[in-house]
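Missing here is one protein chain; the remaining ones are kept as they sit in the complex.
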Amino acid sequence: MGNCSQGCKDYFSRQKNTNIRLTLPVVCFVWQIAMIILFGVFIRYDEESDAHWVETKAHDNITSDIENDFYFRYPSFQDVHVMIFVGFGFLMTFLKRYSFGAVGFNFLIASFGLQWALLMQGWFHSLDPQTGKIFIGIESLINADFCVAGCLIAYGAVLGKVSPVQLLVMTLFGVTLFAVEEYIILNLLHARDAGGSMVIHTFGGYYGLSISRVLYRPNLHQSKRMQGSVYHSDTFAMIGTLFLWMFWPSFNSAITDHGDGQHRAVINTYLCLASTVLTTVAISSLSQKTGKLDMVHIQNSTLAGGVALGTAAEFMISPYGALIVGFFCGIISTMGYIFISPFLEKTLKIQDTCGIHNLHAMPGVIGGIVGAITAAAASESVYGKQGLINTFDFTGDFKDRTVLTQGGYQAAGMCVSIVFGVVGGAIVGSILKLPIWGDPADENCFDDEVYWELPDEEEEHQESIPPILEYNNHMIHKQQDLSESNFSVEHCES
Amino acid sequence: MGNCSQGCKDYFSRQKNTNIRLTLPVVCFVWQIAMIILFGVFIRYDEESDAHWVETKAHDNITSDIENDFYFRYPSFQDVHVMIFVGFGFLMTFLKRYSFGAVGFNFLIASFGLQWALLMQGWFHSLDPQTGKIFIGIESLINADFCVAGCLIAYGAVLGKVSPVQLLVMTLFGVTLFAVEEYIILNLLHARDAGGSMVIHTFGGYYGLSISRVLYRPNLHQSKRMQGSVYHSDTFAMIGTLFLWMFWPSFNSAITDHGDGQHRAVINTYLCLASTVLTTVAISSLSQKTGKLDMVHIQNSTLAGGVALGTAAEFMISPYGALIVGFFCGIISTMGYIFISPFLEKTLKIQDTCGIHNLHAMPGVIGGIVGAITAAAASESVYGKQGLINTFDFTGDFKDRTVLTQGGYQAAGMCVSIVFGVVGGAIVGSILKLPIWGDPADENCFDDEVYWELPDEEEEHQESIPPILEYNNHMIHKQQDLSESNFSVEHCES
Partner (left out) sequence: MGNCSQGCKDYFSRQKNTNIRLTLPVVCFVWQIAMIILFGVFIRYDEESDAHWVETKAHDNITSDIENDFYFRYPSFQDVHVMIFVGFGFLMTFLKRYSFGAVGFNFLIASFGLQWALLMQGWFHSLDPQTGKIFIGIESLINADFCVAGCLIAYGAVLGKVSPVQLLVMTLFGVTLFAVEEYIILNLLHARDAGGSMVIHTFGGYYGLSISRVLYRPNLHQSKRMQGSVYHSDTFAMIGTLFLWMFWPSFNSAITDHGDGQHRAVINTYLCLASTVLTTVAISSLSQKTGKLDMVHIQNSTLAGGVALGTAAEFMISPYGALIVGFFCGIISTMGYIFISPFLEKTLKIQDTCGIHNLHAMPGVIGGIVGAITAAAASESVYGKQGLINTFDFTGDFKDRTVLTQGGYQAAGMCVSIVFGVVGGAIVGSILKLPIWGDPADENCFDDEVYWELPDEEEEHQESIPPILEYNNHMIHKQQDLSESNFSVEHCES
């Protein structure tokens, strides 16, 4: 009983550090007000979403209503939107007591990140030099969602170990870094990366891993009891997995060129992901003595194929090529969970809650390499003369670029994304190490209790299994009389 | 033991009132047969979905297959459909033992309501005077889903306190009232309300609150043990929240004019909702001593921005304008959960299970006001001459209307929706008060047990935690021998 009281006291004293009643509201308000001001100064509707569109249409001799990018992109946008909020959110609900944090903080940082992304991407990609305004349309929203994805990937590495305030700071810097590396890779290097193997997954993966390294907690084992899943939390996570898996073809094709490009990106991603599932299951089964499957692999590694085809999905990689990429990604990603993650934790001191190294970082790098090779191997016989120009956008300043050079720039792009991830993550990690952000104590990690008002579970269990427990309670009281025990259960009741 | 038997007897005697074996099937059959007859008399395919379309196309010189409203609206329709069935359904699963009722009765009343809505809206909006028929297409289905949304909002106020028969009656009258107020607001007053701030949310909110007031249960505290959530029920509710949140841009743009109108409605709603999330989190965190977040706020108040932009989403409110609306809605709605809901319950005797006053009624009114102001402030310089005409549909009888007048009619529309909600709800509530509908006793509210065959949970718990409990059972029997207790647990086992 002495131990108990002591434990309770410690518990509450540690709680104090995680009080975010001041910081979280302040950060939310300050940043939201900043967004409003910046949007007021910079953001305007583009011509297709402006009420003057009817005049623009008349001026440009557009007769069909459907000639508005809205109808080409909106279904893809909604699929991507579902991936960001339900896909990423529920994928991370696998922990037994961190579902609120997984889906709730995912919600918070995505909502903030997409606003900041519209500004950052706007300044870098579409600032109108004459008016000084950023004109946004449906494709801007897709790109903002993409940008946010990078930060949500990074969240996977630090899941359960940081406070929401830290997550908002991480997102602010993550989006900023993303916009810069994206500008360098897509505009300066003129690399192609429609589904973001490099720009999104490689960057996001290494950004998160690097932050996690800096925030290394040597005593994380103290919250080991919370680090597992329960049956229903694993089932919730499958909602995330499946929505990511199903809509990944939309992700990789969302901002690709109209027509054959989008069409091809969907076919390639669809096939690649199907192939990944089979090899993931095979390796997962091989890893256990009796051939049982591990939910961690099914939830995550099945998605690696989509990541690895992010760059090459729009290329003429051919259907069997897509299957081959998926084949190896399933193997490598599952092997990663079995062998590499424990190694990273022990040797490099990288604690990677969701295994983003296996799901995003490694497959992202593979995707970059596949993209570089496929680009370098492209030929006029396969693409057609105009098809080659369209696919790689060999126009303007880049109209004389050869496919071999393009392959080189693709590889260069991948290096840029890794460097931005690692270096950026290290710097941001150092900022997040400051003792002002309200992060949880080592023994309270992976526990929603710290940042969420939790429902009173005890009462529920009394509801759902009343007869036995009630009877037991009854027995207990009888028992007490019988044995004259003066142990009092109330002291430890939370 | 005497108490126990008495309790059991009371339990079963109370159960008798909730026997709906006669009423529910009868109501379902009668209403479905009525639907079949009325559809046979009135409903026909419109020309775009009729097999004569190939001739109509030839006659109208339409060459492209895509010139069929199906391709402009179907993706939006499906998003709205998901909101109605998964969004509303799962949003209400938060109670620990009312998930079946939440998602199941939502399913039932939506399925009935949409049929009745097609008829009611058809009679008021698209009855062909020559043939006496209603011609339906994809936009009719969207409107029917919209109409049903009003009743599902009202369901939120009475969740757990009414029988499915009452819900069907409530839906029958709700859809009827909806069609009338919609006709008055959109056709007679010629107000614009694409996303239904007034027509759907304000009406639905006050309709439900008014019914809940009439059905006030002074002894509802008797089922207080069932009124909370459990960990996984809160996670289920987040499925509903997220699908509503993600697809709200589709909701607000689904029936807007093709092209720039839909485009703009999506951008505005997307931004407004993102802003709402941040201020909801801020206020929720402020409301607790240690800054913890409350799932009730995250599940509900994050959606208030979508409601509040229902009218103005298609207007040129500008991106930062949308952010500002979201900013204040998050604050007001969360404050509503903290301060206004308890006040309403204590002072006005309105028991509002899901807090629809904070999520629909208040933000709906805000949306009406925002719409009126934005309309009154519209100018040719912002919209363009033709853009202004298109956006506010200043054609036909209304071609000379000014934006100021339009603002006035918008405000008038909002008053109409409030009056219909409050008065209609009071009348329907009185009907539902009749003692023939099989509603649950005060101590059985919020309990699926009353209307659903529930799985035998006890067995499950024996499965999942067998060693300890089985051992306990074992101990119990040993114990009984030991203490000669003749207490018999069987008497109370359900």
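Chains: A and B, in written order; residue numbering restarts at 1 for each.
Convention: contacts are C-beta pairs under 8 Å (C-beta built on N, C-alpha and C of every residue); 3 or more make two chains touch, one makes a residue touch a chain.
As the structure is a prediction and not an experimental result, all values here were calculated from the model.
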Identified contact with the non-displayed chain, of B:Leu91, B:Leu114, B:Leu244 or B:Leu388: B:Leu114
For chain B, residues in touch with the removed chain: 15, 18-25, 28-29, 31-33, 35-37, 39-40, 43-45, 48-55, 57, 64-66, 68, 70-71, 74-75, 78, 81-82, 85-86, 89-90, 93, 97, 99-100, 103-104, 107-108, 111-112, 114-115, 136-138, 141, 164, 231-232, 236, 239, 438, 450-457, 459-460, 463-465, 467-468, 471-472, 474-475, 478-479, 482
Residues of chain A in contact with the chain not shown: 64, 66-67, 71-72, 75-76, 79, 96-97, 225-226, 228-235, 238-239, 242-243, 245-247, 249-250, 258-260, 262-264, 266-267, 270-271, 273-275, 277-279, 281-283, 285-286, 288-295, 298, 302, 316, 318-320, 323-324, 327, 382-384, 386-388, 390-391, 457-458, 461, 464, 469, 472-473, 476, 479, 483, 485, 487, 489, 492-494
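Just so we're on the same page, only the chains that are shown with their structure count from here on.
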Centre-of-Cα separation between chain B and chain A, whole angstrom: 31
